[in-house]
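A single protein chain has been omitted; all remaining protein chains appear in their positions.
This part shows subunit A:
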Amino acid sequence: MPLSFSAIQSKLCKLFLLLAQVSFFCLFAYSCQQLASWLHSPLPGSVIGLAILLLLLCGKVIPEKAVNSGAAWLIGDLLLFFIPPVVAVLKYEDILEQYGVTLISSMLAASCLVLLGTAFTVDRLFNFERKLKLQKQRKHAQLLRAPVKIAPTHTASGVSL
C-alpha cells in the first residue's frame, strides 16, 4: 500500500507528539519521586504526581489534549512494563516449584470470592442508589410543580447508567 507524503507526515507528527508526552510523564514522575523523598513523604511519588496532575487538569492549567495520547499509550501498554519484573520471578524458582499447585488453587478460590462478593454488593447497592436518585428527582419535580421527567434507565443489554 503506497503511503502518500502527507500520510507519512501526519504519522510522524503523531509519533513525535506521543514521544513528547511520554517524556513529559517520565520527567514529571521523576520530579515527583524526588519531591517525595525530599519531603520524607509516606506516599509514593507516583501517587502524589497523580493527584497533582488531576488538580492541574481540573483547574484547566493543563488541557486534556496535551497529555491524552501519552496517557493512552502508558495505560494501554501497561502490561509491557511489568513483564520484566515477572521474568525476575525465576530467582524464586524453587519456592514456586514447591508451592505452585497450592498457590494456584487457593488463589483461584480467593478470586472467585472477591469477584462474586463485590459484584453482589454493587448490584444491590446500585439499585438502591438509583431509587434514591429517582426519589430526589420526583421531589424536585413536585416542588417545581412540573411533570416528572426521568431518563430511561433500561436498555436491551441490562441496566445502563
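Remarks
The rule we apply is simple: a residue touches a chain if its C-beta (ideal position, glycine included) is under 8 Å from a C-beta of that chain, and two chains touch if they have at least 3 such contacts; residues count from 1.
We take it that contacts and distances are computed from a predicted model.
Comparing "Sugar ABC transporter permease", "CRISPR-associated exonuclease Cas4", "LrgB family protein" or "Membrane protein, putative" against the UniProt entry of the hidden chain yields the protein name "Membrane protein, putative".
Screening A:Ile8, A:Leu39 or A:Leu125 for touch with the missing chain picks out A:Leu125. Contacts to the hidden chain, counted on subunit A, fall at residues 22, 25-26, 28-30, 32-33, 42-47, 49-51, 53-54, 57-58, 64, 67-68, 70-72, 74-75, 77-92, 95, 99, 102-104, 106-123, 125-127, 129, 157-161.
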